[in-house]
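Data first, discussion second: the structure below is written as structure tokens.
Of the protein chains in this complex, one is absent; all others appear in place.
When the chains are written out, they are named A and B in that same order, and each has its own residue count from 1.
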Amino acid sequence: MSRWPTDRLLLWLLRGVAAIAGAIVLLIVTFLVMEALPVLRHVGVARFFTDPSWHPTEGFYNLTPMLWGTLFAMVGSVLIATPLGILSAVFCHYYAPPVIARPYRRLIELLSGIPSVVYGFWGLVVLVPLIGAIHPPGPSLLAGIVILTIMILPTIALMADASLANVPQQYLRGAAALGLPRWATVRGVVFPAAKSGLFTGVILETGRAIGETMAILMVCGNVVQTPHSLFDPMRTLTANIALEMAYALGDHRAALFVSGLVLMGMIAALVGAADWISRGRIYG
Amino acid sequence: MRPSTPAEGTQPWAPLDKNPARYVPKPFIEVEQLSLHYGQKPAFHDVTVSINKGCITALVGPSGCGKTSFLTSLNRLTDLIPGCRVSGRIRLDGLDLLAPNTDVIRLRRRIGMIFQKPNPFPLSIRKNLEFPLREHGLRDREQIAITIETVLRDVGLWDEVKDRLNAPALALSGGQQQRLCMARALALSPEALLMDEPCSALDPLSSGVVEDLIVGLRNHYTILIVTHNLAQARRIADYAALFWVQNGSGQLIETGTAKQIFEKPRDPLTAAYVSGMRG
Partner (left out) sequence: MVKTLERNLDGRELFASILVWSAAALVTATFCWFLGDIIWHGLSQISWTFLTAPPRNAGREGGIGPILVSTALILGVCLAVSLPIGVGTAVLLAEFTTDASLFGRLTRRSLDVLSGVPSIVFGLFGNAVFCKMLGLGFSILSGGLTLACMVLPILIRSTEEGFRAVPAGYRLSAAALGLSRTTTLFHLLLPAAVPGLLVGLVLGVGRATAETAALIFTSGYVDRMPESLLDSGRALSIHIFDLSMNVSGGDANAYASALVLVAFLLLINGTASWLAEHWLHRRIVTI
């Protein structure tokens, strides 16, 4: 241990500060639970999935329409963004001449920094009327999926780009020496080599899709219903909280905290599933 | 080359003579005044040499003389390096390799390459061999399985891996990985093999196994091997060529039969290098 007394003081100070940082997550969960407890006690967990509808003012707390909204938007956007993002990265590394690849990469980096409210605004004034012209009304699951796709694309594209950059040169030279053409090399050698990075990218983008609030709120219409077609307006869990928190009181407010807990649960499940899958696949 | 062990119950098989009598050498790869530049820097300059069919030619010389660059220019792998310019002429069996309309993919099937550091793909052992075969047009499952077994036997890996063909290739030892890479190259039925110091990254035991393998490939394949190991060159080469750095770029100093280069070199530089006094 150091001879200097200032060192010991410093160490304890730093430990205190780090403890604060580390405790925040615990505090979040704690406060969510504390605020959610009242309604969980009156109403019980089951009713959050079995009540006839979501009408807190009348005592109905069914979250499932919003859950479906979140799930559909997430699945739709991830299904579209993932191939587009990975192909973008492949484009940058293997197909585009450097004079095109550099600005393209910069463009995607630029767009990863744009706030969700701006995407939502654009979706509201441009995309929603467009969809409305094809099939009224405009605000819909489809609008949500499109905006969400645009928002999570940079995440997967940039992660994929970084993973592809890390593929060892020797694999590429070996493939070339065997006379393997470009796409065959990408498909058969590069993708397996970049597996773990690509997987992490998918997890990150899915997490982002689940947690997105503003853009989805602005384009989805905010009707509490389980969407049965792409053109149905709907509401996600996140949008639900944002919309009602301002005027919610008592049990209603507590119910919103419950949906916050459900969101945390979904993220935790995602990370857990990722851990479990990668344990088998990546090292196998 | 030792043919694969025939199936049980067929006629007995006699080991082939490891050193058959020399036959009349026929040039297979002819290089004329080949030069290579990485941007402004010359790697080697004005190399003219004839590689004979079915023989093992060793490229020797200290590091940095352009031996590896020379090797990679023969199968046009230099195309992948940005800023790399090759000038001169390379003829494979009469075919001009540097012509702009040369089918590079077909070329790389005729000339295979083994790298210094073993580089099997991050796939299973089976996939490492199956994938290039499929890509080059072989689709028949049975044919593929037969080819895989044949080449693995030829490199001496069959008994070691036959039970775990689906295991990851990266789990094999260094020597096994290098032999797998050789099997992968052989599966495409090349006519020539370019080897860039194939044993230098291996331990002595594996090194010996790979060296024996290379000797066994003589007569069936034309082999060009870059090596730092003079003793190895003495052991296995039929022909040798010495590279050296002169005037800021690599030059071919002397070329001839191995016997002549190692015992009666004409150039004093060669004499100094092979006797260990320089380099």
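We take it that contacts are C-beta pairs under 8 Å (C-beta built on N, C-alpha and C of every residue); 3 or more make two chains touch, one makes a residue touch a chain.
The model shown is predicted, which means the values in this text are computed figures rather than measured ones.
Asker: From the listed residues A:Val39, A:Met66, A:Val90 or A:Met234, report the one that touches the chain absent from this view.
Answerer: The missing chain is touched by A:Val90.
Asker: Which of A:Leu71, A:Leu111 or A:Val223 sits in contact with the chain that's absent?
Answerer: Missing-chain contact among the listed residues: A:Leu111.
Asker: For a quick check of understanding: of A:Val39, A:Met66, A:Ile131 or A:Ile150, which residue touches the chain that isn't displayed?
Answerer: Selected residue, touching the omitted chain: A:Ile150.
Asker: On chain A, where is the contact patch with the chain that was removed from view?
Answerer: 2-4, 6-7, 9-11, 13-15, 17-28, 31-32, 34-35, 83-84, 87-88, 90-91, 95-96, 104, 107-122, 124-126, 150, 153-155, 157-159, 162, 181-184, 186-187, 204, 207, 210-214, 218, 238, 241-242, 245-246, 256-257, 260, 263-264, 267, 271
Keep in mind that, in the parts below, only the chains that are shown with their structure count from here on.
Asker: Write out the stretch or stretches of chain A touching chain B in their complex.
Answerer: 168, 170-181, 184, 188-189, 192-193, 284
Asker: Considering only the defined contacts, which chain B positions touch chain A in the complex?
Answerer: 75, 77, 80, 104-109, 112-113, 115, 117, 119-123, 131-132, 135-136, 168, 181, 184-185, 188
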